[in-house]
Every structure is written in structure tokens, then in C-alpha cells.
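With one protein chain withheld, the remaining protein chains of the complex are depicted in position.
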Amino acid sequence: MPKPIFVLNGPNLNLLGVREPAIYGSETLADVGRRTQARAQALGLTVDFRQSNHEGELVDWIQEARESASGVILNAGALTHTSVAILDALNAAEKPVIELHLSNVFRREAFRHHSYVSAAAQGVICGFGAKGYELAIEAMANILAGR
Amino acid sequence: MPKPIFVLNGPNLNLLGVREPAIYGSETLADVGRRTQARAQALGLTVDFRQSNHEGELVDWIQEARESASGVILNAGALTHTSVAILDALNAAEKPVIELHLSNVFRREAFRHHSYVSAAAQGVICGFGAKGYELAIEAMANILAGR
Amino acid sequence: MPKPIFVLNGPNLNLLGVREPAIYGSETLADVGRRTQARAQALGLTVDFRQSNHEGELVDWIQEARESASGVILNAGALTHTSVAILDALNAAEKPVIELHLSNVFRREAFRHHSYVSAAAQGVICGFGAKGYELAIEAMANILAGR
Amino acid sequence: MPKPIFVLNGPNLNLLGVREPAIYGSETLADVGRRTQARAQALGLTVDFRQSNHEGELVDWIQEARESASGVILNAGALTHTSVAILDALNAAEKPVIELHLSNVFRREAFRHHSYVSAAAQGVICGFGAKGYELAIEAMANILAGR
Amino acid sequence: MPKPIFVLNGPNLNLLGVREPAIYGSETLADVGRRTQARAQALGLTVDFRQSNHEGELVDWIQEARESASGVILNAGALTHTSVAILDALNAAEKPVIELHLSNVFRREAFRHHSYVSAAAQGVICGFGAKGYELAIEAMANILAGR
Amino acid sequence: MPKPIFVLNGPNLNLLGVREPAIYGSETLADVGRRTQARAQALGLTVDFRQSNHEGELVDWIQEARESASGVILNAGALTHTSVAILDALNAAEKPVIELHLSNVFRREAFRHHSYVSAAAQGVICGFGAKGYELAIEAMANILAGR
Amino acid sequence: MPKPIFVLNGPNLNLLGVREPAIYGSETLADVGRRTQARAQALGLTVDFRQSNHEGELVDWIQEARESASGVILNAGALTHTSVAILDALNAAEKPVIELHLSNVFRREAFRHHSYVSAAAQGVICGFGAKGYELAIEAMANILAGR
Amino acid sequence: MPKPIFVLNGPNLNLLGVREPAIYGSETLADVGRRTQARAQALGLTVDFRQSNHEGELVDWIQEARESASGVILNAGALTHTSVAILDALNAAEKPVIELHLSNVFRREAFRHHSYVSAAAQGVICGFGAKGYELAIEAMANILAGR
Amino acid sequence: MPKPIFVLNGPNLNLLGVREPAIYGSETLADVGRRTQARAQALGLTVDFRQSNHEGELVDWIQEARESASGVILNAGALTHTSVAILDALNAAEKPVIELHLSNVFRREAFRHHSYVSAAAQGVICGFGAKGYELAIEAMANILAGR
Amino acid sequence: MPKPIFVLNGPNLNLLGVREPAIYGSETLADVGRRTQARAQALGLTVDFRQSNHEGELVDWIQEARESASGVILNAGALTHTSVAILDALNAAEKPVIELHLSNVFRREAFRHHSYVSAAAQGVICGFGAKGYELAIEAMANILAGR
Amino acid sequence: MPKPIFVLNGPNLNLLGVREPAIYGSETLADVGRRTQARAQALGLTVDFRQSNHEGELVDWIQEARESASGVILNAGALTHTSVAILDALNAAEKPVIELHLSNVFRREAFRHHSYVSAAAQGVICGFGAKGYELAIEAMANILAGR
Partner (left out) sequence: MPKPIFVLNGPNLNLLGVREPAIYGSETLADVGRRTQARAQALGLTVDFRQSNHEGELVDWIQEARESASGVILNAGALTHTSVAILDALNAAEKPVIELHLSNVFRREAFRHHSYVSAAAQGVICGFGAKGYELAIEAMANILAGR
């Protein structure tokens, strides 16, 4: 049986759906996880969906992906812009990586325009909200099929 | 009948599939167009697929989209990084915009990291090659459905 | 009979009056052209009023101005900030140049604060909407009278 | 009777017409004042025309304008580029502001390209010498009429 | 009974009073905590006083504040200058935030002059040592009273 | 009898309470002065409360503080960001200095993030409105008691 | 018969010899073309000599060179400094490229010191006026002989 | 008995010897630890050798070194370039510090050229692979002997 | 009788000799003035020696120099680094100008390394304390003799 | 008899043809010298061909060129990017100067993109290897003929 | 017999031990040379130890190392930060290079943080005083053994 895709979420994404539902929608991170699973299942894939506020824990998981995952979809939240450690871990993982953001970070504050994750990612998807998780699954399926 | 999605391609994208097929694949821009049409059709949408090497012509088309399109998917090629005129046209179009690139531009030369298109786009998809056009169609369908 | 003043308008200015009339007013570029003509006529001058979305076409017209115009009033739109080619053409034209903008570009995004046109212009008028075209005609009349 | 337009002049403008008449013309600041008055009178407006070399005195006058003027035309001279205090006073005045310069400051030294005044001004007129004062009066008349 | 004010301290603040008492004074972080409690009590308020060297734990606590605190006083130590994740958590908390530093960070190295916390804080107090904690409590009391 | 604390206010602060009371509150600078006096009196201190729009006059007062004040609380307004002369005067005064702002300047325009006053101040208080004057008095009392 | 060398000229070069002959000489671009042809003929080569003010047209011609030219000598004029699209086209052409300028651009304004063309050119010749076209032909002959 | 030298390793160094042995060698971090111990023993010293992916844990250990170590040899990995918290902890530790890297970081990406660790380190050794740990032990022995 | 040399002193120089005599010497500005007069007298020249904390007053005096002085020696103190108005006044004065500083400003903070005065000065003397005034007089005598 | 052209070569160019002949070719600097002489002779000119690793010696030679040469062709090697002394010497020489490089320096590291030599050179030739010396001789002949 | 290691010292290192012995120690460069020889001898290696104040002479020696040395240990002193010529020579030498500094240059002035030598060095050792020469010899021995 093929290894799962790791879908990893960084700091504050656990607040999704709880905080300001009028703006961000009432979908929680758990809902997003189910939606991601469903799309994966439809494509014959499995997903391991996690969240942490700790940079070190995300590094641990990416290292784990080296052995146990077929690919990594990473929404690193605010750590996207500051963590060289995550970049090093991604490079060491030697798996296909997709960078994901709910909002279009390029239309927000200037310090969110630079991403350390990009340097290790095959592609980037941002600005499509929870829908972006489904698109990332399809993009990953396409990459894995091409190997 | 709903208005088509404009899928607009900028300078040098007409060389796709002709130049270095060992690297970029043998799929031409016409092939990509057909693939994009197919995905749209499956979702009940139509596409108007065009390419130009001329900044002014792209500005004309985006202005035309204001009247005649339901949304714009734009792979502006090198003009992504230099054209304020395209940004102004996109803002005037008052349609949902998706920014698209074949390669992950954030891993290329520094001058390709800044995009004028981003400031007018709801979302960005890059690094997935021709597959990105399909993902963009699905993302646009999702946006149009939510209106 | 004296040569006309060239009043040249760059990308997206053809949308004037069409887009968001509540904000920009219902005056179209054609209306502005008539108003500009009227003021010129009152001062004994003629005007050649044009618009293009193409940088190369604007360069062609500025070169034409070298032979056929008494002066150039240029609202280059977004090309103001990116076109060295227009700067070179203006320098080659050897005619008095007035830089014109509908809005006060210095209160907008930072990339609109730099103008290549300024380096070749005798004066700048910005922020007065369509009224600025009339002021530019009077300023040009004053310059031509002083020659 | 309507409140006058304050036309305020900053450091060194009192030297106008005295210094290098071959270059700057023999018109003094008093002459410019009379010319400004005349244009205002023709449009049914009055002008209060002043000059100071002292930043604090200009701030005092702009605060006075809050109560006693219908608008402010400001040629802040060298203080244009250094005075945040004038910017704050202009914002507090809550009157239409026009920024004015005799020369095209964008063709001079780089430190003259940035203006704190612009951030509070509706429009800018520069490079037309004393004629610019007349254009500014007409532009202000147009703004006041539109209120 | 009203919710407590969270007073959160970042990396290395646990060394207070232990390290170089001749310079930093012999007051430990526990002493500072008692002093902070006393001032709060005098104003009819309660305090929850914590310290961590882990960025992720501070994010967890700020998320907790969203439900359980009336406001947040944050001395983020070195994380002030690098943590976008803390900024995002503060913005999500939707509580009044006061930024606090023992020393005047603006007189130290240049990389300490920029604060991500400031972008989410109503006010800043720095340079008054342990006394600053008391001032922050009074400032917070004033903010809460004004709601 | 001990020397008074000089509380000095820079350009445009005389407009407090007059301008936009709905936003800034109806408290005038005179009200703030009385409040500051009251807090000082409660701590057994006296205050000399002044305002000027003139940089030179503020320098004169800070020089006077060298002989006649026990400490300086300075809200330099816009001169905070531009006046090296005030910095030099503060350094020459050889008195404790507290920097004060009504608003959190770090959330406003970028040019307000740099302060020349900070380089001579023991501490900074900003963002608490008129309340900040009271906090500054208490902080100064604490500093003077520690001498 | 071998393919010709494309000698491509950008915006405003059509004014050569017409504008200020006292300074730039009375040689027109047509004269330069004849001189270039002559040198090529002497070396057994042919030349296709063109000029355009339109960026898109230059991109079209460089794409054409991919099929129809043995090499490209490019004097891109002002587009040298702004056109990423031309850079991309040159890279796609997979032909030897020589960058050419009439004047020594490194002694002119700072914005002319950066060239996008250089990143795709084997060599650069600048500052020798029309003579530079002859030198470029000889340099290209040498490159082609070495293949 | 003298206190041990803390030899601390940051994120991703636990992958040493596991990842790409053809490139990085088959020596694991445990092997490096034994080699470091051996050199220390030969010089009459002991070593406490640790690794963590968590910035906060490294800060905890450096704080522990304040009481329990004679010196700190730190290979902070990616945190070298981003962690102000580690810098603060090192300064508080008041022990000799040696900065260590396996590779010559000055030949890698630009963001690896700046080190916060350097500001607290007596010396730096980089580029000698596992051998660098032995050199660092000898350098530390020399420093400790000189105290 | 020849016009005097204006020796003008800016903000805070009135504190000379009063503040920290152990460091700056016990010579007051009045003493320096007498010394300057003596050197001038020995060379057959007269001096007008003034000081002000007000930028506007210094501008007034430099304008006065235009009519009434043979040259200007200017120690502008902190205004050296911020006043464009003084630069404009010096250029308008059309007299030889010598820039003077007591200390070597190039060894102090970075913001003191840039001088607006230099752009209008024939020469600069700094770092020699009160002696510098004598050297400046001799340098000015030499310049005036060469006219 | 006319004065010779000085062809001066800077640091490390003496290694040409010795180091990595597979890459740089087996032509030594002596060979290049002979080729340069031959082209000069064919055009009726003579050449003085030299090399030094010492900046001071190159300055001496350029000073000598002032008296003894008709023009200077300078391949300054690495000193191109760092030597203001060579720039000053070239300006003092008052001879036509051609800047020469074997490789296209604009495609190498960023610190090689700036040239002090360019500011004193009439033209630049780079990227054509040893062939560039011949082209430089022809360009110099053309310049000398035009005098 | 194997070729010696060149240990090369740049400007001002000849003053070692002479200048301020209380700070730098009384060990002269000759002493350091003997210590370096001793360590080399213990490892079965020989050393050629030299010093020069002249950049050109250091370039000559590095070129000589190409033929006559097994490796280069370089303490380039101040030339570390300014000499591109030394970098080019090191690259041409095709020998292992170790960069050495007595002090930790990263804790000194900002202009000492950049090193041209690093780009050609396998490793860097700095901050250990004369001890660093011994460590460099051991590191070089390790490198040579691994070849």
C-alpha cells in the first residue's frame, strides 16, 4: 500500500472556523481535513493530516516524512516567512513538496512576500481558501503519477 | 449562456513544446489549450484561450474581458514582473483573476520573484507545468460558483 | 498655421467614464478630448488628441511629434513608471513636454512615485482629474508664447 | 463673504526676482503675489499671500487656515522634503491643499524627489515658474466649486 | 468575576535576578510577578503570569487568551523581533495587547528596533525595568475601563 | 523645593481636543496639562507644561531644563522623526528623559518608526492617549527616587 | 547557403542621423545597415537588418531567429533595461547573441547600467558608435567559425 | 572535577550519516559524538553532547550551561541565521562560546552568511566536516587553560 | 572698508564651555568668538560672530550675508544633517562658504556623516575643536585674496 | 613615428593558457600579445604589451601613457571592480581608453558587474576571449583616425 | 618529499607582538611562525611562512603556490575584505585553501564581515589568536590526507 501524503499545518491554523466565521467561513480545520481526505480517496491516495504551533514539531514531522510519506503539502502559516529550519528539513526529506496558503500572501504585508518554503517546493497554490487543499491533492497526484 | 473564462498567455509561451521538448515536454500551447477546454467543459464552462507577445494586445484583451468574460486566468510570462499597465487593466476589469505560471518562479532569478499581477489576483498557482491550467480552471469554477 | 499640440494618453485611459462612473465621473475620454480642444481653441491653439495601450505606438507618435507638433502633453498611464523607451523618444523630440496625471500619483502605491517622464518634462500637473487637461493647455500656451 | 485662499511660501522664496534675474526672471515674490491676487479676483476669490523662513511659523499659519481659509496653496520650498510637522498640520487643517513648486523638482537632486506635502495634497503643479501660481488658483477654484 | 490579564514573558526572562544582580538588580521574575499582582489587586484586577522559552508555547497561551483573558501584556523578549506566528496569534486573540520591554530596545542593536508585536499592540512601554510591569497594568486597567 | 519636571509638547499638539473630538476625544491639551499636574502633585512633584510649533523654541526649553528641571518628558510630535538638534539638546541636558506619544507610532507610516528622541531617552511610552502622560509622571517619579 | 545574422535594433534607433547630426553624425540607420552588410559580405556572411519601436515585435523577430538566423546582434535601445520578455526570447532562441550599444551606457544614468540582455549574451560591445556594428559582425564571424 | 563542555547541535543534524551517505559520509551524529569525546578525554576534558530540533530546548540547554558547563560549542544549524533568543541566551551564559559548522556557510546561500551566534562567540570554525568538532575541542581547551 | 566674514553657529553651540568642561574645555563660545576675531584682525579682516538654535534665523542670516558679508563660515551643528533650507540659502548667497565642525563628525553616528552644507561649501574643516575657527579664517582669507 | 598603444593587463592574466587549457584554450598571454601586435601592424600601428599583478605598477604605467602612448587598452582583471586609483590615473592620462575583458563579466558574480574603469573608457568590449584584443585594436584605430 | 604548505600573512601582521603586547600578547609573527612549523613537523609536514604589506606580492605568492605548495593557509588581514585579485589567484591555484583570522572578524566593524577569501576557501578558522595557526595546520593535514 502506498505511503500517505503528509498535509502539515503550522501555527494558528487550529483557529480556522472558530475565529470570525463571517469572514473565514464556518469550516474548521477538521472539516478541511475531511475534505482533503475525500479528494485523496477519490484519486486512490491516503492523507495524514496534522497541525502544530511548534516549529520543532513541524521539523520532526517533515523528517518523519522522509521515511513514511510519498509527498508533503505544507501550509506553514507564519513560519513560511521565518523558518530556515523548515527549509533545511524539506531539502533533507527528498520528497515532492507543495506550498499552500489560504489567502494570497502576496497581497498582504510585505514581510509575507518572502517564503523560505518556496525554495524547496515544486509548486505553490495560494488564495483559494479551503479549496486549495483539494487542488494541492490533485497536483500531488499528478506529480506522483509522473515519477 | 454564461460568458467564457479568458485564459491569456504572454510573451514566448507560443514556443511551448517546440523548444527543448526533452525538458519542457512535447505538449504545445495548442495541446494545453485543448486540455484546458476539456476540463472546463467537464465543469460546464467555456474558455477563450489566447497568446500574444505584445503587452498592448494583452491590455486590450483584459479590457475586453471586462465586458465579455466571467473571469481571467493569466500566465503573463515575463510581463508578470514589469507591466504596471497589465495590473491597471486587471484592476479595471473587475473580474476574478487567477495568476498562473508553468514553473515555480520563486526558485528562479530574483527579478522573477516580484509580480505586479499578484496585486490584482485572488490566487496564484505555479510550478505544476501544464497541469496548472486544469487546476486553475477548477479554482475559477469554485470562485464563480461562490458568487 | 501653427502645429498642433499632441495630447497623448497611455494604457487604460480609454476606459475613462465607462468604469465606475460614481467615482471617476461620467466624463469619457472623448469628453475630455472635447474639453481640451475647447480650451486650446480659446487660446488660439489646436490639439491632436490620441490614446493607445501599446508602448511602441506611443513611441511612434512622440517621434511624429518631432516633425508635426508644437508640444507634447503626455498622460502615459502605467507606462510612466516603466518605459525608458518613452523617455528616450521625448528627449529626441526636442519639444516642450508636460507630464499629466488624473490622480495624485504620489499618494498611491510606491511604485507609482517614480516617473521616467519627469526627466524629460518641463512641468508636472497631477491630481485635478479632467480639469488638469485644461490647465496643461494653458501652461503649454504660456511656454510656447515665451519661446 | 467667503474665506480667502492661503497662499503660503517657505524658506528662500523671499529672494525671488532679486537673485540672478537673468535666470529666474525679474519678477519678485511681491509681483507674484499681485499676479495671484488678480487671477483670484477674476474668479471671485480672495487670497492671503505670505512667506516665512521659519518652519514653526508655517505650521502656525496652516493651523490658522483651519479656521480662516477656504483652501491652502503651499510652496514649502526646501521644507517640502524634510518637514513632517507641516504634513501633520496640513492633515489637521482639513482643507483642500495644492502643492506648488516653481521648478520641476523631479529633475533636480534626488533628495528633492520626495515630498511630505504630497501625502496631504489633492494635486501638484510644478515646473511652470510664476505661471504655476495662476494655475493653482484656477485648480483651487475648480475644487471649491465642486464641493 | 472578570477574566484575568495574561502577562506573558518570552525566552531568557526566567534568568532575571539570577544573572548579574549588580547590573539587573536582585529582583527575580517571581518578584516581578508578585509586584504585578499587587498593582492589579489594587485596581480590582487579577493576573495570570507565565514564562516560556518556546515560541510554540507562547502561541498556545495567546490562543488560550482568546477565551480566558481580558487582555494580554506581552514581553516577548527576543521573539519580539522574529516571530510572525506570535503576531498572527495576537491578531486572532481580539483582545487589547500591550507590548513591554525591560530595557529601551531602541538604544540597543539595530535588529532589536523592529517589532512584530507592535503591529498588534495598542501601546508600548519600554525602558523602565520592573516598574514597567506596574505601568502596563495601570494602562490596561484604563483600556478595559474604556470599553 | 525640588525642581519641576518639564513636560514639553511639539508641533500640532495644541490642536488636541479641538480637531475631530469624536476620534481624539474632547480633552484639550490644557485638560491634559491639568491631569498631568494632578498626578505629579499626588506624588509630591511639580510640573512645567509647555507647547511649541517651533523646533528652535523646543531646543531653547531643553537647554533651560539643564538648569531648571529635574527631568524631561517629551512628546516631540513630528519633530521626533526629523530633529537631530533636539537629540543633541537632550544629550546636553544630562537629565532623565522619557519619550511620549499619544498614538502607537509603530502602527503608522514607516517614516514615523524612527525616533531621534529614543537615542537619548531612558524609556518610551506610546499608544495610551492622554493616560500616557500620567504613566510618564509615575515612571519619572520612580527614576528620580532611584537616584 | 548559411542562414543570415539577424541585426535587430530597438526603439528610437530609427531617428539616427536625423536628430542632431552635429552630435550623432549624419549617418542614418540605413547607412549603418549598409556598412554592416559590407563587413558581413567581406567575411562571407549575410545580414538581416531590422528596427522596431515595439517590444512585442522584437520578441517575434527573436523567435523567428530561432529557425532562420545563425546568430543575433541586438541593440535593444531602451528596452535593454526593462524587458524580461526579450531576455526570455533570447534564451529560447539558442543562438549566439551579441549585445550592442552606440554609446558607453555605463557612463550614462544609473538606470542604464543594468541590462537584461547581458544575461543571455556571449559578449558586449559598446561606446564605439556605428563602428561597433562592424566589430560585432567580426566577433560573430569568429564565434560561428568556432562552432 | 571540572564541568563538562556542552556540545550542542541544532535542527536536522540528527540526520547526519543517514541522509545521502555517498555525499555526507557514513559517520552518524553518534559517531561524531564519540570522536568528540575521545579528543576531549585526550586533553583531560569531558563533553556533554546533545541535539534538538527545538529552539526553545536549545535555549533551555544554554541556560543550563550557565550553571553546569565550562564552555559551549554550538552548531546551531539553521537557527544560526534566525534566532535572537539563542544569542540572548549565549550572552547570559557568560561562558566561552565556539561557533561550529560542518560546511563553509559563506559559500552557500546569502541568507546563511549572517550569524547571530557570531556576536556571542569567541571564535568560529567551519568547513572541515566532522573534523571541525575535534578542532573546536582543542580550541576550547586552549581558551579554558588561558583563564 | 571690506565686508565682514559671517561666522554662524547653529543649535546647542551656545552650551560650549558650560557643559562638561573636563571634556570640551572651559572655553565658551564667547571665548571662541574673541579668538576668531583676533586671527581675523591679524589678517586685516573683520568678523560678525552669531549663534542661534532656530533654523529660520540661520536662513535669515545667510540671506543677509548675500548683501553684507564677504564670506560665510558655518558650523551648523545638528542642522548640518537635516536642513535643505540652509543649503538653498547658501547657494543663493553666492559667497564663498566654509563648513566647520568642532569634532570629527565622520567618527560619530552614521546620521552625522551626511552634510547638506558640503554641497555648497568650498572646503571643510573638522575635528580640531576651537582651533578650527582660526584655520577657517586663514582659509577664508586665502580664498578672498584669490578672487 | 606615432606613439604606441599601451595594452595593459592586470592581476592573474599571466596565468592565461597555463591554467585549465581545456577551458581557457592553450593560448598564453604571450600568444595574445603577438596576435595583438599583428592586428596593429596590419593597421599601421604599434603596441606596448604589459602585465602586472600590482595595482601601483599599473598606475605608474597609465601615468607613463600620458606622455608616451597614443591610447590605452586596459584589461584590469580583478582591479576593474576595486581600484579608484586606476580610474584617477586614466582620467589624468587624457588619452582614449578602451575597457577589455576576456569573459562577459555581466554574467558572473554580482561584484563583477560594477567597473570603475568604465567611467573613464570610451567603449567596452567583453566576452570574446582573445579575439577581443583584435577588436579593441581596430576600435582604437578608428578612434585615433577620427581625431 | 612533499611540497610545503604556504602560510601567507597580509598587511600589518608584521606588527604582531610589537604593538600593545598587553593586549595582543608578546608573541611576534616570528614566534607564531615557529609554533606553526612545530605543529607541522609533528604531523610530518613542512611550512613556508611569509608576510607582505603588498597586495601584488601576495598575488605573486599564491600563483607560486600553484606550482610549489600542497595547500595555502591565508591570513590576508585587511585585504580579506577588498581584494578580488586575491580571490582570483586563489581560484587559479587549484589547491586547498584555509582562511584564517586572529580575531573574530564577525564581532568587529560591518565592513569586516564580508570576505572575498571565503568564496575560495574550504574552511574558516577565526577568533583563536595564534592558536588558530596550529588548528589550521591540523585541518590542512586532515584535508591532504583525505585526497
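We just call them A, B, C, D, E, F, G, H, I, J and K in the order they show up, numbering each chain from 1.
The rule is simple: a contact is a pair of C-beta atoms (placed from the backbone, for glycine too) under 8 Å apart; a residue touches a chain by one contact, two chains touch by 3 or more.
Note that the coordinates shown come from a computational prediction; the quantities given were computed from them, not determined experimentally.
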For the chain that's not shown, point to the residue among K:I5, K:A40 or K:L79 touching it.
-> K:L79
Omitted-chain contact residue, chosen from J:V18, J:L43 or J:A92 = J:A92
Against the chain that's been left off, what residues of chain J make contact? List them.
-> 54-57, 59-60, 63, 66, 82-85, 87-89, 92, 94
Contact footprint on chain K, counting only the chain that is left out | 10-12, 14-15, 19, 52-57, 77-79, 81-82, 111-112
Over the whole complex, note the residues of chain I touching the chain we left out.
-> 104, 106-107, 114-115, 118-119, 121-128, 131-132, 134-135, 138-139, 142-143
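By our rule, only the chains that are shown with their structure count from here on.
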Where in G-J, C-D or F-I does the B-C interface recur, with over half of the contact pairs identical by residue number?
-> F-I
Centroid distance [mean C-alpha coordinates] between chain K and chain E, Å = 49
Per the C-alpha centroid definition, the whole-Å distance linking chain A and chain D comes out as 55
For chain G, residues contacting two or more additional chains = 54-57, 82, 119
Using the touch rule from the top of the page, what pairs of chains touch, sorted by label?
-> A-B, A-E, A-H, B-C, B-G, C-D, C-G, D-F, D-I, E-F, E-H, F-I, G-J, H-K, J-K
